[in-house]
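Only one protein chain is missing; all other protein chains are in place.
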Amino acid sequence: MTTVADAPTQTPVRPPVILRRPKETTGVWSWFTTVDHKKIGIMYGVTALVFFCLGGIEALLIRLQLAGPNGTVLTASQYNQIFTMHGTTMVFLLGMPLSIAFANYFVPLMIGARDVAFPRLNAFGYWMFVTGGVFLYSSFLLGGAPNGGWFGYTPLTSTPLGLGALPGRGPDFWAVGIVMLGIGSTTAAINVIVTTLNMRAPGMTLMRMPVFVWMMLVTAFLTLFAMPIITVALIMVFFDRNFGTSFFLPAKGGDPLLYQNLFWLFGHPEVYILILPGMGIVSEILPVFSRKPLFGYPVVVFSGIAIGFLGWGVWAHHMFTTGLGPVAVSAFSLSTMLIAIPTGVKIFNWLATVYKGSVRLTTAMLFALGFIAQFTIGGLSGVSLAVVPADTQQHDSYFVVSHFHYVLFGGLVFGLFGGLYYWFPKVFGRMLDEKLGKWNFWLMVIGFNLTFFPMMLLGIYGMPRRVYRYDAGLGWGSLNLVATIGSFIIAVSVLLFIINAVVSRKRGVIAGNDPWDGRTIEWSTSSPPPEYNFAEIPEIQARDDLWHTKYTEDDDGVLVPLPSGGVDTPAATRAAAAPTHRIHMPSPSFYPLVAALGILPLAYAAVFHSYSWAFLLVAGGAIILAFGIYAWAIEPATAAEADH
Amino acid sequence: MATIEQAPPPQVPAGPSHGPGPDHPPTSTGTTNVKLAIWLFLASDCLFFGAFISAYLLYRGRAQTGPTPAKVYSIPFTSVSSFVLLMSSLTMVLALAAIQRGDLRRLRIWLLSTALLGSVFVGGQIFEFTEFSRKGLGLSTNLFSSTFFVLTGFHGAHVTIGIIWLLSLWALATQGRLTQKDAEKVEIAALYWHFVDVVWIVIFTLVYLIPTK
Partner (left out) sequence: MSDITLRDDSGATEVAGQTATALEPSAGLLPGELRPHPSPLRYVLIAVVLCVITAAEVSLYYLEGSLADAVIIPLLLVFAALKFGIVASWYMHLRTDKPIFARFFVLGIAGAILLFGIVLSSLQIFS
């Protein structure tokens, strides 16, 4: 598929028309057939936020259950499904796709490209994400959702149904669903890498790229190499459950530790897949609202790359209590502490960026600052977990839950919300309301810390993870109640964001091209950008190129606006003006959607393979998939009719 | 505010010294998008096979019930099928050389030969699998058989996808829709094909030739 994907076809022979070539650029069909990176970016974002709400509702159910001793909201079996789906949703259906949403929309705009390298593959990746998410959630109706945790430890998840392990088909749905999502994120990763390496505007050298683009590049490499490993592990789990193998079943000689190694070999890079985009977004926001360039740009970039490499050398710190032996434990403890160094370097760079800047405390900036504070707490609790004796005490306790929520919620989600406030004006042409935004931010900070700080204490007091109820005599009730109250405050703040987005989308203040006095070139084109992004591809002269068209320094190093700076410069005017020549954009296509829809029946067939009707799903899915791929291959990237 | 911004450095064009070719839009690295993409995919696939091979190595000779590897392997047979796959790499590069010269007749011949050699390899694998199960070694017999079947099975699936890909190119070529300027399409399929071949080189050594304890 990769071959044919998007090479311009020069065949003079007219390809056979099976489905008409879609032409709509507005209306419902345009969303199903679009290959425009900006539309796909919006779809990624909206879908991820829908899953965020679902994952959030699951979190609230968990918190209601645990609000007091001996909770009765959920049964044990329901609780297992809910906490598994909460983790799976937040990692695979919120964190990764919302980062990809920003990458989709802004990587081409920030490097001066008209689209991504493979527009149809991009659409396919999105549809794999949607079908994978729908597939996972359909399990609630089809015999029970995944219930073995988002990490799916064996032999719990891999014991066959008949042998009395986890009830329902949850682990099957989980294994197949994550393989589907893996296909989607791998295609997205290839797209980001090729786009970044190959489609930069003239003058956009690697070391002039915005840090967000850099971080997405590193993230994409991590995704590319992490996904095949989890795929293999999930295939083995699926075979163990369904086909009588015993890869991870100790009763027949299998080794559950192999699973843990494979899972965390994926799982720890995955943590950086989640956090690096957040770091990238923060690195864009802080300089703009401090009116200073990012302090130590090359160091921030190299720290990001260093995290990308070191992120592969720490996986076994999730397994300190499995008896790895003193050598492995010491080595992984050291490497885990080591990775705190590039992370700490970044934190100091961000602080130095804000230091003595002309700080504007917009909502985006508040979220970025919140990121720094809370991510630091998360990072420090991580370093304390790297200390093996402490880890042995705190392993599988609420301390760990608190730690990774400080990193992934306090870090990633705050970064993503900062990105939403920062870039919403570019995407929709209107500003998000700042007053509601500040309510959103402060409620989220308060709610977040009320929820997750008590968990740190609970962990130290010995409350284990994944328990669905606890006794009154243990004395955990009041802290749990505080956490539950906090979680509802978070829910209110997210609700405020949704209201803000829906209202501002229609009635917000018109943003203009450059509402924040931005530094990077996405602010030089109109808001929202035209389909072709830039009428004329910009020639990049410097890092923070747009800034240099607006400001210069006098002899004392004081900022001086250029007389006809910013969007009024000739170059910027040209970039934002209507194009003076023909620009061929890739045409919409049905086939990425068709191909993804072909995989869906195959996925159901895998789960329900023991039923006699499963072969119908296989046949149907295979036909749809083959049709989608072949029609896609034959169809030119840009429709012939588009040549008028 | 002492330092605000370093002076913009002199303009360095990001453009490469030469482009990806006359029929392709210029790119920053001077290579086409699709060739970068296939190499990225192959790099990713290394981890995929690496994980399966590791599982095989880990479970070698463990929890041995049923027939041992030495009992079921037929090294002469597997050597021949490895040889066939190796030779398909030769016919593959000859197909690429043919389309680069514009020799479309030989292109069709070599594409078809490559697909044929690949099919012989897959056929051999199916024969081997049935032989194994005749000797009492099924997928779930023991850890050795599970890892063996899953590893070589997924490799065989890769070969099968390659065969379909090659036959599709061959069909395009017979319709005159694959000509000299489409050489890169053959190159991309060839890279995938050779990758599947080198993976087999590793599997042949690690799984078949290295003596089992």
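Worth a mention:
Going by the order they are written in, the chains are A and B; count residues from 1 in each one.
By definition in this document, a contact is a pair of C-beta atoms (placed from the backbone, for glycine too) under 8 Å apart; a residue touches a chain by one contact, two chains touch by 3 or more.
Just so we're clear, the structure is a prediction, and the values are computed from it rather than from any experiment.
Interface note for the absent chain: among A:L234, A:L324 or A:L432, the touching residue is A:L324.
When the full complex is taken into account, the listed residue touching the unshown chain is B:A51, out of B:A51, B:L137 or B:V159. Of the listed positions B:I126, B:A171 or B:I210, the one in contact with the omitted chain in the full complex is B:I210.
For chain A, the residues touching the absent chain in the complete assembly are 8, 23, 25, 36, 111-115, 117, 119, 197, 199-202, 225, 255, 257-258, 261-262, 265, 312, 316, 324-325, 328, 530-532, 537, 578-588, 638-639, 642-644.
Taking the whole complex into account, chain B touches the unshown chain at residues 13-16, 18-22, 24-33, 35-36, 39-40, 42-47, 49-51, 53-54, 57-58, 75, 79, 82-83, 86-87, 89-90, 92-94, 96-97, 100, 183-184, 187, 190-191, 194-195, 197-198, 201-202, 204-206, 208-211.
Here, only the chains that are shown with their structure count from here on.
The residues of chain A lying in touch with chain B in their complex are 2-8, 10-11, 13, 117-118, 186, 189-190, 193-194, 197-205, 224-225, 227-229, 231-233, 235-236, 239, 243-247, 252-255, 258, 262, 292-293, 356, 539-542, 544, 547-548, 553, 557-559, 630, 633.
Interface residues of chain B facing chain A in the complex, by the touch rule stated above, are 1-6, 8-9, 11-15, 23-25, 27-29, 31-34, 36-38, 40-41, 43-45, 47-48, 51-52, 54-55, 58-59, 62-63, 139-140, 142-143, 146-147, 150, 154, 165, 168, 175-177, 181-182, 184-185, 188-189, 192.
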